[in-house]
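Just passing along the structure, written as structure tokens.
The complex appears here minus one protein chain, its other protein chains still in place.
Naming follows writing order (A, B and C), and every chain is counted from residue 1.
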Amino acid sequence: MSDPRLLVIPKRLMGVKHIIPVMSSKGGVGKTLISTVLSLISADNGYRTGLLDLDFTNPSTHIVLGIEPDKLEIIEEKGVIPPTVYGVKYMSIALYSGDNPLPLRGEAVSEAFREILAITRWGDLDYLFIDTPPGISDEHLELLTYLGDRIEALLVATPSPLSIKSVERLIELLVEGKYRINGLIENMSDTRKLVSVSKKYNIRYLGNIPYYH
Amino acid sequence: MSDPRLLVIPKRLMGVKHIIPVMSSKGGVGKTLISTVLSLISADNGYRTGLLDLDFTNPSTHIVLGIEPDKLEIIEEKGVIPPTVYGVKYMSIALYSGDNPLPLRGEAVSEAFREILAITRWGDLDYLFIDTPPGISDEHLELLTYLGDRIEALLVATPSPLSIKSVERLIELLVEGKYRINGLIENMSDTRKLVSVSKKYNIRYLGNIPYYH
Amino acid sequence: MVHEWALAEALLDYVENYAKQKGINHVKRLVVKLGVLQSIDKEILSFSLNQLLSLRDIVIDKIDLIDEPVVLKCRRCGYEWSPKMDDVDESIREAIHFVPETVYSFFKCPRCGSRDFEIVKGRGVEIDSIELGEEK
Partner (left out) sequence: MVHEWALAEALLDYVENYAKQKGINHVKRLVVKLGVLQSIDKEILSFSLNQLLSLRDIVIDKIDLIDEPVVLKCRRCGYEWSPKMDDVDESIREAIHFVPETVYSFFKCPRCGSRDFEIVKGRGVEIDSIELGEEK
């Protein structure tokens, strides 16, 4: 371990009871909407809640929240205290980059991951929801490799063949690495087609969310 | 330039008249479906056509094509001749990795990009369609940086606010780098809401595709 | 810009861990490179390091904070340049101060407009060397 930030990251998350990355290799299945809405519901129910946007090259939780990310006041106190938005402690690279394009090669993604997690002071939280990008690349690997024993992955898929294949590839990766999986949400679906996928991999089926027009 | 493959890549594409990467930073807007269907239509119309899947960590054009990618016969002749599928010369990392998970850090993405483009012999083509992953990371930067003067980007967006913001960020990046943009397709939409985005950036509006149930 | 404290913690965690693995709690000299891109406040970082050290089971005789100039290199056209951080807009400097990778939002190659450039050096806080003292 040659990066000083890697030692401090687990400490910064010591006060967080549940770290819930919302994942699916496929894009457009509802990760951003679900992670954001879950954080709002969680805070509404009185849980101390955080939301971290890890989709560095295409951050969008701030759009769902309807806020201008670079206008929030960020308090510095031995690090960065995430601003509170609708009761949720919120951190996104867009607090700094705004809505400018942010093309990052993988190495820069790792750097940004480590920097943000090393300086953010979440304090005590019941739930930290994490929005993740599509694909399986640096953002996901940093999370699995350096916080793998802390996370409880929440998987999202739609009933389309493209989405099912993608989530199966992700499940295989998580299972073989013995990472914890919280459960699977079937989004934009009136059916419960993914019950069979849940059963195949022995994962909790958390229900289906219909497509809202 | 210290990578021997970078010199040979433009040569491998010398016989290709139009290189059309289908792009959008947002996932799930239809890049894969559109790039694949366009390649089929193009071949059907008698154009010599290729399809390259650059979504390395979540390849899915083979699912749209309905084929088992690792069962295709790949001919080697001073390189790799892409197999022909429904009249389209087809190359995807899934020809080699099958449907196994393929987690790649950015550095590995660059390596795979260079290796595949250095060994694939497309021959003479009218159109090479390229399916790209969401985000703006190594796959896109390799394409822009090393083939930037060859590409004509085809942008895809849906009328959702998340998708519009994402495609605007991508357009800004392409415009400032003086990359060619072929046009913008509005997908899963009954409206022509994105005509205004096209006008704002002086991009050709190619039409809207309704959501097919 | 008082988030330097968080980075100081990371540095000392690392040094302490490194020394202890060798059974030592005494460091003669610690050299930290400060990439100029991140505009780290040397006084605040120094202050944070010293405050933190007084609470820890490790002694560091001397800490050197050394500026490392920024060099950026465009992957598209090969152009190399060194932005003057003092001339950069305050709000942009601040963003880069917290997350240096936001540089890819704000800077582009002055020659070709590409944002695919390499930070050859001068990104941010990095340990350059640790000179250990005697065994404890």
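To be clear about the criterion, contacts are C-beta pairs under 8 Å (C-beta built on N, C-alpha and C of every residue); 3 or more make two chains touch, one makes a residue touch a chain.
Note that this is a predicted model, so its numbers are computed, not measured.
For the chain that does not appear, the touching partners among the shown chains are A, B. Among the residues B:Ser97, B:Thr132 or B:Thr145, only B:Ser97 touches the chain that is left out of the figure. Within the whole complex, the absent chain has one touching residue among B:Val37, B:Ala108 or B:Val195, and that is B:Ala108.
Residue-level contact of chain A with the missing chain is found at 1, 141, 144-145, 148, 173, 176-178. Remark: the residues of chain B touching the chain excluded from display are 4-5, 7-8, 11, 56, 70, 74, 76-80, 93, 96-98, 100-105, 108-109, 111-112, 115-116, 118-119, 121.
Please note the rule applied: only the chains that are shown with their structure count from here on.
Viewed as a network of touching protein chains, the structure reduces to a complete graph with every chain in contact with every other. By number of C-beta pairs in contact, chains A-B lead all other pairings. Here A is the chain whose Cα centre lies closest to the centre of all protein Cα atoms. Centroids built from CA atoms put chain C at 38 Å from chain B.
Touching two or more other chains at once are residues 141, 173 of chain B.
Within chain C, the positions touching two or more other chains are listed as 115-116.
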